[in-house]
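Step one of this worksheet: look at the structure below.
All protein chains but one are shown at their positions in the complex.
We call the chains A and B, going by the order they appear; numbering starts again at 1 in every chain.
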Amino acid sequence: MIVLIIGLMLVLIGIMIMLSKKNMLRIIIGFSIVDTGIHLIIVAIGYIKNATAPIIDLGVKTTRDSSGLISVIDKVADPVPSALVLTSIVIGLAVTALMLSYAIRLYQKSGTLNIDDHEESKW
Amino acid sequence: MFETITLIALGLICIVAAVYALITKKTLNAVIASGVISLLASIIFLIVAAPDVAMTEASIGAGLTTVVFLYAIKHTKGGEDE
Partner (left out) sequence: MFKYIFAILCVIGFGWMMWHLVQGFYIPDTMNEIADSYVSGSVNELKIPNTVTAVVVSYRGLDTLGEVTVLFLATAGVGFFLKRHRQTNAKRREGSEILKTGASFLAPMIMLFGIYVFTHGHLTPGGGFQGGVLIASATLLIILACPDCALPKHLIRILEGISGLGYVLIGILGLLILGKHSFLDPRIMDMGEWQKLFSGGAIPIIYSLIGLKVGSELSSVLGYLKGGGEES
């Protein structure tokens, strides 16, 4: 519950940075903060009370059934949100690098990082 | 009990760093604040029982993202408005 509120505050402050700044590098920093906030929200949904990590090694208690099936006794956290956030973090880095290469190229063409000076690209 | 206090303390520092990235005048300070936010988020991921995510976020958020931003600041000669 606390982690959900932390993630939500980070998303709101990140959107505020993206909307009110004029420098292109600041807008990209705001995008990266929004990304971190969303990952915190998704991982907070998968938490179970008093649960350990979803890795079944010798520290987690298991029993063996009569037909040989193993079932886990201890409470284990949900593995699906962890798996989704894992790929999302790497994709966030790749997209941030691509956006920064756009910004560098625009600076080399026109000499300014202010986003108000690039208005002739809009239609 | 201790977990709750730790989570609240880390969350307060995260929000203070984000507000600092909003207010400050130099771009370099905002980049370092974004790195601090990623590092504290990695510790929060470890407390909520997700060790794979904590490992990935620590090495990507507090390592490679900050370095990529610093290369961009070098290529645009400071990264400020005029």
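For the reader, a short list of remarks on this structure follows.
Note that a residue touches a chain if its C-beta (ideal position, glycine included) is under 8 Å from a C-beta of that chain, and two chains touch if they have at least 3 such contacts.
Bear in mind the structure is a predicted one, so any value in this text is a computation, not a measurement.
Among the chains on display, the ones the left-out chain touches in the entire complex are A, B. Touch with the chain omitted from the figure is made, among A:I27, A:L86 or A:I115, by A:L86.
For chain B, the residues in touch with the chain missing from this view are 51-52, 55-56, 59-60, 63-64, 67-68, 71-72, 75. Where chain A meets the omitted chain, the residues involved are 1, 4-5, 8, 11-12, 15-16, 19-20, 47-49, 53-57, 62, 69-72, 75-76, 78-80, 82-84, 86-87, 89-91, 93-95, 97-98, 100-102, 104-105.
In this text, only the chains that are shown with their structure count from here on.
Work out the mean CA point of chain A and of chain B, and you get 12 Å between them.
Put simply, chain B touches chain A in their complex at residues 4, 7-8, 11, 14-15, 18-19, 21-22, 27, 30-31, 34, 37-38, 41, 44-45, 48-53, 56-57, 60-61, 64-65, 68-69, 71-73, 75-76, 79-82.
Across the interface of their complex, chain B is touched by residues 2-3, 5-6, 9-10, 13-14, 16-17, 22-23, 25-26, 28-30, 32-33, 36, 39-40, 43-44, 46-47, 51-55, 77, 81-82, 85-86, 89-90, 92-93, 96-97, 100, 103-104, 107, 112-114 of chain A.
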